[in-house]
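Sending over a structure as structure tokens; questions will come in a sec.
As you look at this complex, bear in mind that one protein chain is not there, while each of the others sits in place.
For chain A:
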């Protein structure tokens, strides 16, 4: 006989969980007492939101399921943003929440919240464990659901008395869920239809998204692209799924994507969309999106197909599996026929790119935020895991760092969660201690979860935080600048802590750069520090904007190009 707490720990071991990001509380005390002796690493964040974002960053960096835990009531509700964030970006998480004893549920007990009800629209699935016998099977199912198909967060709510009761431990060998059978293999007929259409296309484009990274289909994609010489446009979430320095890589499309990508999507006659959900940030105005193109769409989530854009060739399946199927059939088609067209098309896209590459006006007097990102790329040799906050910093990170590895770029794409980057970087570094991990931050976002410096110092997590400090909510200021007549309504962050003193008060080394020539030496100095977080405060041009920009409601080819 084992207690619920012992069963929980045993299940985590069976699932090969290495680390839990958790915050204790009244109803979790039994579990924490068991964890005290368990051979599982536990990280105590300073806020539950920090904990779940760290679990999220860990999951994205490693490809494993992230695990986090919080107590009932406020502990659980503090996870809501993190759960939504993981849901929007298809990140596998198993989230344990404490719950008041079953006898008190519904009575508005101390620290009671209906977390199953609260999180219902933002989870892949959830469980309220009412009987100890359900605990092990539910945990087994939760991990299975979180990591298979289109990954996502699963919540398990644990009433205090259930966890304290005892039963015989048995871990189910197999998971059988009547209503859940993800489809991994694409339909061969549809795949042949895709290849047949591609054979005849003059201006085809691969439009890849986060699904390529999640299913680690990068090698298959590279082989496919090189065999036929196709241009690759990425969504923001797809960055890293295809080598950023490859000659066939065009860039990323959408609101702050590059000119060539947006033009390519406007001119193309055939899009092969792989693992992307056609988000509004990517497509711009829908009736102006890819007006000449037939579209094939490969996605594991059938509901993503034809959700926003009508698809001609739907293929439900896992990106990696389907790309392998494509590679199997590829030899039966005549790729010479349109070879010249494809070469001309690629040359046309390249010409667009050289007309309007990502660029900025360099300065010798003032630090340009883009310059900082370029320098980070240089000093890390393009090999670091880059986490971002949300806003201008995020867009510049996407524009000026070139990613080559599918687990290298960690950013809140769907939800756009300010305060995500720093805790996510801590989680990423814990999962991948061999990698240099940066959080490219804005001052506004960093202030939202800065308490996690304490966590990073305590566990000696060597993450580097690069704040592009413009004393503004930069992206808000940019919109106010472009669309609201420079009326900077409440977007100015004049009152700020002295980030150096703040960091030092936690015992975190910190540097500040005020001139362009200081940027590189500070980065190099920071890189020498291995077992503590480092904070770098880059005082940048306050009024720098992110360009190009597709204004909200405009089509992709209606970009504002800037100076």
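Simple rule for what comes next: a residue touches a chain if its C-beta (ideal position, glycine included) is under 8 Å from a C-beta of that chain, and two chains touch if they have at least 3 such contacts; residues count from 1.
The working rule: contacts and distances are computed from a predicted model.
Visitor: There's a gap in the complex where one chain should be. From "Cytochrome bo(3) ubiquinol oxidase subunit 3", "Methylenetetrahydrofolate reductase", "Acetolactate synthase small subunit" or "sn-glycerol-3-phosphate-binding periplasmic protein UgpB", what does UniProt name that chain?
Guide: Missing chain, UniProt protein name: "Acetolactate synthase small subunit".
Visitor: Taking the full complex into account, find the residue in A:13, A:307 or A:402 that is in contact with the omitted chain.
Guide: Of the listed residues, the one touching the omitted chain is A:307.
Visitor: Would you indicate which residue among A:35, A:69, A:128 or A:549 is in contact with the undisplayed chain?
Guide: In the complete complex, the chain left out is touched by residue A:128.
Visitor: Using the document's definition of touch, tell me which of A:38, A:80, A:116 or A:554 contacts the absent chain.
Guide: Of all options in A:38, A:80, A:116 or A:554, contact with the hidden chain holds for A:116.
Visitor: What residues on chain A make contact with the chain left out of this view?
Guide: Touching the chain left out of view, chain A contributes residues 116-117, 120-121, 124-125, 128, 145, 177-180, 301-303, 305-307, 310.
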